[in-house]
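The other protein chains are all here in position, but one chain of the complex has been omitted.
To keep things simple, chains are lettered A and B as they appear, and every chain counts its residues starting from 1.
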Amino acid sequence: MPFSTLSELKTRLDAGDISAVELARQYLERAEKHNPALNAFVHLDAKYVLAQAEASDAYRAAHGARTLEGLPIAIKDIFCTQDGPTQCCSNILKGFHAPYDAHVITRLKEAGAVLFGKTNMDEFAMGSSNETSAFGPCRNPWNSDCIPGGSSGGSAAAVAAALVPAALGTDTGGSIRQPAALTGITGMKPTYGRVSRRGIIAFASSLDQAGPMTRSVRDAAMIGEAIAGHDAGDSTSVADAPEMNWLAACDRVDMQGLKIGKPKEYFIDGMDAGVREAVDAALAACEKLGAEIVDISLPNTQYAVAAYYVIAPSEASANLSRYDGVRFGHRCENPDDLLDMYTRSRDEGFGSEVKRRILTGNFALSSGYYDAYYKKAQQVRTLIRQDFLNAFEKVDVIATPTSPVPAFKIGEKTDDPLTMYLADIFTIALNLAGLPGLSQPCGAVHGLPVGLQWIAPAWREDMLLGAAAAYESATDWSTKVPQGFGGET
Amino acid sequence: MDIDVHKVAMLSRIRLTNDEAAELGPQLESILDYVDQLQQVDTEGVVETAHPHDAAMPLRVDVVTNGNRRDALQSSAPNTQSGLYVVPKVIE
Partner (left out) sequence: MSWETVIGLEVHVQINSKTKAFCGCSTTFGADPNTQTCPVCLGMPGQLPVLNTEAARKSALTGLAINGQINLESKFDRKNYFYPDLPKGYQITQFPVPIVEFGHLDIPVPDGIKRIGITRIHMEEDAGKSMHEGLDGVSHIDLNRSGVPLMEIVSEPDMRCADEAVAYLKQLHQLVRFLNVSGADMEKGQFRCDANVSVRRFGEPLGTRAELKNLNSFRFIKQAIEYEVARQIELIEDGGEVVQETRLYDSVKGESRSMRSKEEAHDYRYFPEPDLPPLRISQQELDAIRAGMPELPGALRARFETEFGLSSYDADVLTQTRELAVWYESLVAAHPADPKRCANWMANELLGRLKESGLNISSSPVSALRLAGLLDRIADNTISGKIAKDVLDAMMASGDHADAIIESKGLKQVSDSGAIDDMIVKVMADNPQQLEQFRAGKDKLMGFFVGQVMKASKGQANPAMVNQRLNKLLKG
């Protein structure tokens, strides 16, 4: 039961085999038992979870079930919720209670979901290992010496260990897909503008997008369908996005006629041999399912990380200026004067990775450097977008490894920010281009999961879901579970 | 690349001890050295992308939708008095 998918749980709820309260209790018990070892949840209020489950059972009895009725879904600590704290795993927001729900939280509530605690993450989503969290690192259920990936590490670990059947994450440069890959689950980053950003604490506004982290492709579609849609409160939420049938897209079982692009720049020297083997094997499996593998080139991909580490910190440097100790958040004790209040509150409130990015961003934007850094990065962004547009003239979807390496050891890369930044080398380009991407499990190296990344044209999440669902139905990587969490058969 | 870390820290309104500055300086420099590979790209005449999609801005009708929620909105404020936010004296 614990390692069931959302769709399986929905079937059992709809059949009356189990109530939302019973389901909530089971996951609460698991979380209570296993969270101390994983540190996946930074806030979990059993009473609040059960109250929602009771309300859901009552709603079902009175009106019938909504699309996510009674299903527990964990929330990354970056989503503002009226209930409970929203702290973005930062000391600067310690104890902060948002007086509003994020748009996607409202959507989940309207779909009948039971909000199941706040999950650990890198502070302000800045990191690829969950090690920058003010609440301490989160651990990988497959090997507790290892990181779960980041920044949505808590959501990934919680779903991988089945402390909850599904979770929400956010993805600015790979923060859903990379931890999904490293913990053996499915994670989807929708097209930029598909899901409202309102009420999600901003990291880099032109890149951020929320998405599901689940145990199956169909589960990702279920949540995607619930949270997607226009929001007049987010000017970048697209009003005329093409309509799409999320669930029907998952019915695909073969790949007849599907052209899969294999970009040579994503199979590079220095990547883990086991990862490369697993992804090659996955592509061979796709060929067997009828797909045509087409060699393509995305020549500007090599500059994606560099462009990203100008654009994301620049936007972040401004987005994080509001944490000034005036209207909310941490203020230092007894400031000498205004400047002291600003500089000391922010020194005490922000961790070192956040400071590094704020400083990088402010340097890149500062007078005399803007053209060489910010403007140049935006021009390269155009070229990266163009690469994808050119590629999608020839192929339907693109397949790549999600991460060049499997989960690494906690502490292994913390001394060298730059090596850490390269962890997102395969995921960053599509954020710059605003495209949808999905990672699903496709193998293992030394007992650690490997992720296969799918990339589709803008607004074609159905292409991602179709290809991933077909692959999932033909292999059993999605059904693998980590040892020690009661899922062994 | 030579960076005046203290100047950038001041722009960022973040206090840095000398030790922190000594550590951050080289880190920023290595990040920016890496980023410098962007200079290899020929971007002559390439337009800049600020937004991933070519969309226009939606507009809001001019109708008041927000009432007074001062108490709720100030509940997480570090220091208020009679509905005003209190900060150390602003010197002009």
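As a working rule, a contact is a pair of C-beta atoms (placed from the backbone, for glycine too) under 8 Å apart; a residue touches a chain by one contact, two chains touch by 3 or more.
Values in this document were obtained by computation on a predicted structure and should not be read as measured data.
Contact with the omitted chain, checked across A:72, A:112, A:154 or A:199, is made by A:199. One of A:253, A:318 or A:444 touches the chain omitted from the figure, and that residue is A:318.
By the touch rule set out above, chain B reaches the unshown chain at residues 7, 10-11, 13, 48, 50-51, 55-66, 68-70, 73-74, 81-90, 92.
For chain A, the residues touching the absent chain in the complete assembly are 80, 86, 88, 93, 96, 98-100, 102, 197-202, 204-206, 232-236, 314-315, 317-318, 321-322, 324, 326-328, 338-339, 342, 362, 365-367, 370, 374.
Just so it is clear, only the chains that are shown with their structure count from here on.
Distance between chain A and chain B, defined via averaged C-alpha coordinates, is recorded as 23 Å. Within the complex formed with chain B, the chain A residues making contact are 95-97, 99, 192-193, 206-207, 232, 235-236, 238-239, 300, 303, 305-307, 309-310, 317, 321, 324-331, 335-344, 346-347, 350, 352, 355-356, 358-360, 362-364, 366, 372-373, 375-383, 385, 417-418, 421, 432-434, 458. Chain contact summary for the complex, chain B toward chain A: residues 3, 5, 8-16, 20, 24, 27-28, 30-32, 34-41, 43, 46-53, 55, 57-58, 60, 69, 72-79, 85, 87-91.
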